[in-house]
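Just one protein chain is left out here, and the rest sit where they should.
Let's turn to chain A:
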Amino acid sequence: MRYLDEYRDPVLARALLAELAQVTTRPWTLMEVCGGQTHTIVRQGIDELLPGGIRMIHGPGCPVCVTPLEILDQAMAIAQRPGTILASFGDMLRVPGSHTDLLSLRARGADVRVVYSPMDAVDIARRSPQRQVVFLAVGFETTAPANAMAVLHAAELGLTNFSVLVSHVLVPPAMTAVLTAADCRVQGFLAAGHVCAVMGWTEYEPLAATFRVPIVVTGFEPLDLLEGILMAVRQLEQGRHEVENQYARAVRRHGNDEAQRAIRRVFRVTDRTWRGIGTIPASGLALTGEFAALDAQRRFGVGRLTAREHPDCVAGDILTGTKTPLDCAAYGTRCTPRTPLGAPMVSAEGTCAAYHSAGRRRPATSRAAR
């Protein structure tokens, strides 16, 4: 397909790898922020083809993985009420909460529905006036415009049976959290191309300047990722730390104005808890006062639920790049995509699930040592 196949050309990939080997004189550690990029890197084995010394750390950009346990428990509390329909993106259904997951609740009779777009949830509400329909609105800046439009559209239609359980997160504060961590080893970033398609990249310029790290806005196909890595390494080798745009076919400097306007009208910036990481100041979005009536936490009084993680899951270390899945004792044994202990094993964008579906295993020696 156009704009996909040509960015998967193996001949050009080899040319990029050869160029990368030529410009690299020292070891460098880069982080790809987005889970979609992690998926491509691990699936295609890009990290294993890079010249020795260039290391990719997988970042916290998997929306399913960072949605806090409390929100999942709140969604499940709502789903168990008679007369409610809980709608969500498919990959949220298998994420384990404190006691169970949405898919298991559905098997026991709760009305939990998978939607492709949040607008589908608005449609369900319109067609089911006797039922309360709640959409679990999670994700980064990429899904925020869609969720904002669902809220605007429901308000315009005057629907009193539609609400949203919001747990939106923002990328730049998470990058700041990674950079200010005591054991940070990240020397350059591949920024998430589609987040920047919405928000532009001006937010990243102060980050690049303050922390002296190159940030390259990067696409999602193998050639995009290899070119993004090459651009970041070139900057590091030349002692530069700028924001560059590899993904020019989809990303403009100021992003998408219409989408940003809708986000600003529906959402305000708030502190958010990131699953496995903790609270990051000003790192998420909540509904503005104008749309408080559509807040499911208020409508169902579930805002105070708190929760605890599975003790064997090292999701926090995985999400900040301190550990890889191969460092986790539960990986591939007690924790698999069929029986996930934590969120990174659930979504295709989660690092653990990406490793598992690519068949990555611990070396035999370390297995024997366990």
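We adopt the following convention: a residue touches a chain if its C-beta (ideal position, glycine included) is under 8 Å from a C-beta of that chain, and two chains touch if they have at least 3 such contacts; residues count from 1.
Just so it is clear, contacts and distances are computed from a predicted model.
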Query - Protein that the absent chain corresponds to, by UniProt name, given "(Fe-S)-binding protein", "Hydrogenase expression/formation protein HypC", "Peptidase M16" or "2-hydroxyacyl-CoA dehydratase" - result: "Hydrogenase expression/formation protein HypC"
Query raised in the report: Among A:Ala15, A:Ala107, A:Ala292 or A:Ala329, which one is in touch with the chain left out?
Result: A:Ala15
Query raised in the report: Which of these, A:Ala208, A:Leu223, A:Leu341 or A:Ala354, touches the one chain of the complex that we don't see?
Result: A:Leu223
Requested in this report: Please pick, from A:Gly59, A:Pro145 or A:Gly284, the residue that touches the omitted chain in the full complex.
Outcome: A:Pro145
Query - Sites on chain A contacted by the missing partner chain, in the whole complex - result: 1-4, 6-7, 9, 11-12, 15-16, 18-19, 34-36, 39, 61-64, 89-92, 116-120, 138-140, 142-143, 145-146, 149, 153, 157, 194, 197-198, 220, 223, 227, 246, 248-252, 256, 258-259, 262, 347-349
